[in-house]
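Once you've had a glance at the structure underneath, I'll fire off some questions.
A protein chain is absent from this complex, but the other protein chains hold their places.
A and B label the chains in the order they appear, each numbered from 1.
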Amino acid sequence: MFKRKKKKDLASARPSGFADIWFRFRKNKLALAGLITVIIIALFAIFADVLADYDAMAIDQHPEIRLQGPSGEHILGTDGYGRDMFARIVHGSRYSLTFALACTAISLIGGTLVGATAAYVGGAVDSVIMRVLDAFHCMPAMLLTISLSSALGVGLKSIIIALSISGIPGYARIVRSVMLTISQQEYIEAAKACGFGSLRIIVGHMVPNAISILIVNAMMSMAGLIMSAASLSYIGMGIQAPAPEWGAMLQEGQTYMREHFSMVLIPGLAIVITALSFNLLGDGLSEALDPRMKD
Amino acid sequence: MQPVIETKDLKKYFKVGSSSFLHAVDTVNLSIPAGATLGVVGESGCGKSTLGRTILGLHPATDGQVLYKGRDITHLKPAERKKLAREMQIIFQDPYSSINPRHSISHIIGEPIKVHKLVKGKAELEERVRELMNTVGLAPRLYDAYPHELDGGRRQRVGIARALGMAPEFIVCDEPVSALDVSIQAQILNLLMDLQEKMGLTYMFITHDLSVVKHISNEIAVMYLGQCVERAPSDELFKNPAHPYTRALLSAIPVPNASARERKPQLIRGEITSPIDPKPGCRFAVRCPHATESCTGEELHLTELSPGHFVMCRLHEN
Partner (left out) sequence: MSFLDIRDLTVVYTNGRETVHALNDFSLRLERGKTLGLVGETGAGKTTAALSIMRLLPERTGRVLGGSVTFDGADLRSLKEEEMRVVRGGKISMIFQDPMTSLNPVLTVGEQIFETLELHNIENRSHQQLWERVDEMLALVGIPPERKKDYPHQFSGGMKQRVVIAIALACSPQLLIADEPTTALDVTIQAQVLAMMDELKQKLDMSMIMITHDLGIVAQTCDDVAVVYAGEIIESGSFEDFFMQDKRRHPYTRGLFGSIPNIDSRERRLTPIEGLMPDPTNLPEGCRFHPRCPDCTERCRTERPTAHERGGHVIRCHLFEKEGE
């Protein structure tokens, strides 16, 4: 009791919630490294065209300079078609990030709507929604993606749809359980006692309290989605050649792996570092956003 | 004079499992005159909080009636209920969970005023919020502060200001001081009494602590397992407690003076029994030192011992 109270005393001396989160986040060096890496990768994606011309360097083939090692002109060397590896990695980050962001956004919004409805309405509606989600949950995400890709045709659009759909049950569950906890808080009862309407209570009182948990989960799933996108492209179900997608690059590099190990190492590292950074960032955020984790 | 709040055979059952019912509030009759305070006392699980929430319509009643100034408000349409929220308010026990941590103090106090359109424009709203903060003793600098910057006592003041914003006539105080330290407890109790005198508020004061209600109540109702087992004017209850449970409660309170050693508390056996599908008869009988066979099997009724002093106990029938 005393210990809990003391934390509140500490909290009372803090200037604001945001500075406080930043203070706790900053203490976690790994999370800080994750954040910086994510920012750098995001900058690469945003300024990809400035760093390297897409058509000239990442798509057009130059057989005369194929399989060169790193040099001043091509800092990461060139691939089997004489394309600049650096340019392809930089442009590839656009695919990975767009894809991960789009999927996360769609499943987050979809999941929140479904989960919040289930929690607020309750009863039979809740049971039906949850059972349908269970059914979705049983289907492996990869299988769903492969079948959707064969139905809608292979491409970015079908894997975004497929992975977004398979992401929805997870978010819906989290949102539902968080909302159920929040709806039992006395401040929700107080809002009801003040005569507030349902919409005002959900949007104004319940959602803001669930947001921090959703942010953390979104960061964690970004990492998973980057891996999924790479795997799908690797098996040829994702983004098609000649687009510079990391998973596809890894697959192409396999052919030259014996003599030119960097051909698989570079896209491999890109995937691992990006996924790891998002994971570390998510980890750090979950600790920083939850003051109970403090000591 | 017409009472502000009256309950007639009010019942609130919760369904548990397939065919069992938890009798949280069972046939409770109360009335609170304007400007008075009714203390509702009982231990955890006696249904005192459910009673307050059922009166306010936060839980729909299972049976019986709630009258507000003579008008039946048991089954209101949502729109009417919303309007009534302006006149009937609640103050909660836990100052840490009863105000939204994501909202600023001014937002928490101002939102109900805005929603019920009690003021025109932003300037007037701010003026009203500042006035309320002043009334409950919150420093003006806390206007833009967030709940985590406040201690328990100040948070409780925010909760009180929020309730007062709509200028209610009746407030259910659900254990408003039990989560607070003694020195802060006294400050909040005095504030509630000041507000009552100034604004002519009517309170229903729910607590587990008999010594707290003594100071604030005109009349006290003692609850046990959903039933009101004794009801009497405050002084009368402390002078002549009639129900064995009331006596046990009174003697169990540790008193901070030297005589505490001499007076041995009348210990009662066991713990509160289940409120699920209780059998007819006195619900306290299993723990009661005076229980006889006649206590079980048949429902008991309140007997009037002296004017205004009611008790539900076989010992006092006839």
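The rule is short, and it goes like this: a residue touches a chain if its C-beta (ideal position, glycine included) is under 8 Å from a C-beta of that chain, and two chains touch if they have at least 3 such contacts.
Predicted model only: the values in this text are computed from it and were never measured.
Remark: the omitted chain is touched by one listed residue; of B:1, B:123 or B:258 this is B:258. Shown as candidates are B:189, B:204 or B:285; the residue that touches the absent chain is B:189.
Within the set B:8, B:130 or B:214, the residue that contacts the chain not displayed is B:214. Within the full complex, the residue among B:43, B:63, B:87 or B:126 touching the omitted chain is B:43. Touching residues on subunit B toward the chain that is not drawn are 43-44, 151-154, 181-187, 189-190, 193, 208-212, 214-216, 238, 248-258, 260-261, 265, 267-268, 271-272.
The rule is simple: only the chains that are shown with their structure count from here on.
Between subunit A and subunit B, the centres computed from C-alpha atoms are 49 Å apart.
Partner subunit A is touched in their complex by these residues of subunit B: 53, 56, 58, 81-86, 89-90, 92-94, 96-103, 111-112, 115-116, 146, 148-151, 159, 162, 166. Listed in rising order, the residues of subunit A touching subunit B in the complex are 8-9, 11-12, 14, 16-17, 185-187, 189-197, 200, 204-205, 208-209.
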